[in-house]
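For chain A:
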Amino acid sequence: MTLVIDQLSHRYGAIHALQGISVRAEPGRITAVLGPNASGKSTLLRCIIGAIAPTSGCVTIDNQPVHKLHPYWLAQRVAYVPQRSVVSAAFTVREVVELGRYALPPSRARIDEALEKLELVELADRPYPNLSVGQQQRVALARAMAQLGRGDVAVVTRRGKAMPATAHLILDEPTSAMDLKHVHQAMSVLREAANGGATVLIAMHDLALAAAIADEAWLLHEGRLFASGSVCEVLNVETLHEVYGVSFEWTRGPGGKPALLSAPPEPARRP
Partner candidate 1 sequence: MVGLLLFTTLLVSCEPPPQVSIATDAPRIVSLSPAISRTLIDLGMEPYIVGRTPFCDSLDPSIPIVGDLLDLNVEQLIRVNPTHVYVQPPASGMDSRLGRLAEERLWTLGAWHLNDVVDIAHLIGDLPPRTFEEGTPELDASLARAQAILKRIEDVIVAPRDGVFDGRTMLIVGLDPVTVFGSGTYLGEILGSVGGVNAVDMDGYPQLTLEDVTRLNPEAIILVRPGAVEGTLAMDAAGPLARLDVAALRDGRVALLTHKDAFLPSSALPEVAEALRAILRRFGEGGGT
Partner candidate 2 sequence: MNRRAAGLAALVIITALIALLRLLVDRDPYAGLSLAWPDESYAVFRWTSVLAGFAIGASLAVSGVLLQALLRNPLASPFILGVSSGAGLGVMTAMAIGAYAGVESLRRGTNAGPALLGALAVLGIVYVLGRRKGLLDPLSLVLVGVVIAAMCGAITMFLQRVVPEGVRSDFVLWMMGRVPQGIEFRPLAMAVSVMLAGTFIAASLGRAMDAATLGDDEARSIGLAIGPLRGGVFVLAGALAAMSVALAGPIAFVGLISPHAARIVVGPRHTILVPAAALIGASLIIGADAASQAIEFGAGRMPVGVFTALLGGPVFIWLLKHRDIVQT
């Protein structure tokens, strides 16, 4: 049990962004963090990476409260990919990916591996700011992979002692601007990390994608944890209707796998 969220609340002024959330994430599993806009997904993720301190309750990783940990220590256990990764310098793609090793021993092999996995080898020497948003998302993911992509990591502390730890990959809408092929590629990379022992947490809007790739799901609604558990349990049609106000339907997708469909807002008119 490495990532534990206990009675977590966070308030921005008078607005309760998160209220009394208690849940835990399992190593080796992909957990989808779901919910409508402003349900608290991003705030939850930022609490988990220690970027904001909770108003009450806490998030612990390896029994340590994250908001009190030094970033250097945390970076050896938690990697984070934001919705949009902005780099305010004309670094090349390779240089941006190298930044992932900031708190870790340099490793050319890990960087090459990450570039290859996300098909960035040909873009490696291009300036990052010149890329499309979708390409930039792949670079951000590659950066996180170079940091903790193998799942189970041996952490070298500042005193030079190596100790095993679980990798946590925290991703906020990491594929929102990618084309479908690269979405699938990204998801298989994340699955591989999970198989390696990593705890993977992805905030996402695409429920169908979540249904297809996640093992577990947390459904947030108005700052509270509305439901959590296996993805099939959480994504039942009644719950979703209650949270999103939209009708959903489980069907059989290509290859006979279960797939989640939402009803269109109104029948599309076709000539």
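Per the selection procedure, all candidates are chains of the complex that A comes from, given by their letters.
We take it that a contact is a pair of C-beta atoms (placed from the backbone, for glycine too) under 8 Å apart; a residue touches a chain by one contact, two chains touch by 3 or more; residues count from 1.
Not measured: the values here are computed from a predicted model.
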item: Single touching candidate for chain A, where 1 or 2 all sit in one complex; value: 2
item: Candidate 2-touching residues of chain A, taken from the complex the two chains share; value: 46, 49-51, 70-72, 74-76, 78-82, 85-91, 95, 99-100, 102-104, 127, 129-130, 140, 143, 147, 170
